[in-house]
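First the structure, which I've put down as structure tokens, then a few questions once you've had a look.
The complex appears here without one of its protein chains, the remainder shown in place.
Right, chain A next:
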Amino acid sequence: MHGRKREQYKALQRDPAVVSKLAAKAQQWHTLVREVLAEDSPPQRQLALTEKMLFVNPDPLYLWNIRRRVLLSLQNEAENDNKTTFLSNELGLTQAALENNPKAYGAWLHRKWVLSSSVMISSSTDDTALLENELQLIQMFLQKDERNFHGWNYRRFIVSLLLGDHPDDTNDNVEAFDASQIVVTHKRVRAPATTDRRHEILQAEWDFTQQKIQDNFSNYSAIHYRTRLFPWKLETTFDVETLLTEEWSMILNAVFTEPDDQTAWWYAQYLLRNGPRDQAFYPHLIQTQVIEPLRELLLEAPESKWVPLGLYLLLDAFPDPRTREERQQCLATLQITDADRKQRYEYLLRQLRAESLGDISTM
């Protein structure tokens, strides 16, 4: 829904022809709501009506709730054959609803419920192909709007299902991507994936973020997902030095192309904190392949806010008395160019001074 002009939209709503059409629709909608919410409404009819209504408007959560309640009540009657019809029906409905409004919370939630509930899929069924199909679908959604966070969340949800992660033990698990675990009464349990399979799945996800970043390096969602995968990548990569050289080179390319794009700088901060700081090559790599080029960039783009700030953060990550003056210089520049955050830079300068006093006292 980006790029639509509010004024045009509002003007459309003032058009009498449009108003009368909408009024007629509202009238019908109210009739339908009354019918669906009625105590004695037969379940099959509730299913049929909510399907039509959600197709028109996928937002109302109460309609999705009714639908889930009916599906649960029908579960005992459902044979395995019936389950597949129910499943494809719900998947079709949510897909149509999401094409209508890609940001309908209710629809995304319903789809998650469908895939994690044993009501819809028996635990014995092999659903790998189904889940992989979901990944394809989500790729399509992210093609249409790469900034749709629902899509990214859902992708992580599907991946966690594929991996067979359990929501209960995910708290400390760095690979648990899905922060929004939903409450499911009849939760289906999937067997955890084998180690090889796990790597295969995660590598595909790593490559997916790479592709998305190459499409648009300002895609914060893609970078965010990459940081969620990074610990696994760091742990399993044989040649850590090459991995980090490549990641930093990507950051540098982005930063040189557009110094004030915050996404790359954010990833830089992440890599500074979470990179292999204990390995000897890392400070050297940062020094020669990041800090040195950034010093050149600072001369080239003095008006930029992020170059001096980034340089300061990098130098500060490996504090060295020899760079103290340079760090001071960066902060002094920032006090002028980014006057809104003057006090922050003041505070950082005070810290620098304290650091230098500390040096003197230890001497």
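Rule of thumb we're sticking to: a residue touches a chain if its C-beta (ideal position, glycine included) is under 8 Å from a C-beta of that chain, and two chains touch if they have at least 3 such contacts; residues count from 1.
Rule of thumb we're sticking to: contacts and distances are computed from a predicted model.
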Not counting the visible chains, the remaining one has a UniProt entry; which protein name from "Mediator of RNA polymerase II transcription subunit 22", "Translation initiation factor eIF2B subunit epsilon", "AP complex subunit sigma" or "Rab proteins geranylgeranyltransferase component A" does it give? "Rab proteins geranylgeranyltransferase component A"
Tell me which of A:M53, A:L98 or A:A193 is the one touching the absent chain. A:M53
Using the document's definition of touch, tell me which of A:T31, A:S88 or A:Q351 contacts the absent chain. A:T31
Kindly state which of the options A:G106, A:P259 or A:G310 is in contact with the chain not pictured. A:P259
Checked against the full complex, the residue among A:Q143, A:T242, A:N274 or A:Q351 that touches the missing chain is A:Q143
Selected residue (touches chain absent from view) among A:Q214, A:T242, A:N274 or A:T288: A:Q214
Contact with the hidden chain only, please: which chain A residues? 2-3, 21, 25, 28-29, 31-32, 35, 42, 45, 48-49, 52-53, 55-56, 143-147, 214-218, 252-254, 256-262, 293, 296-297, 300-301, 303-305
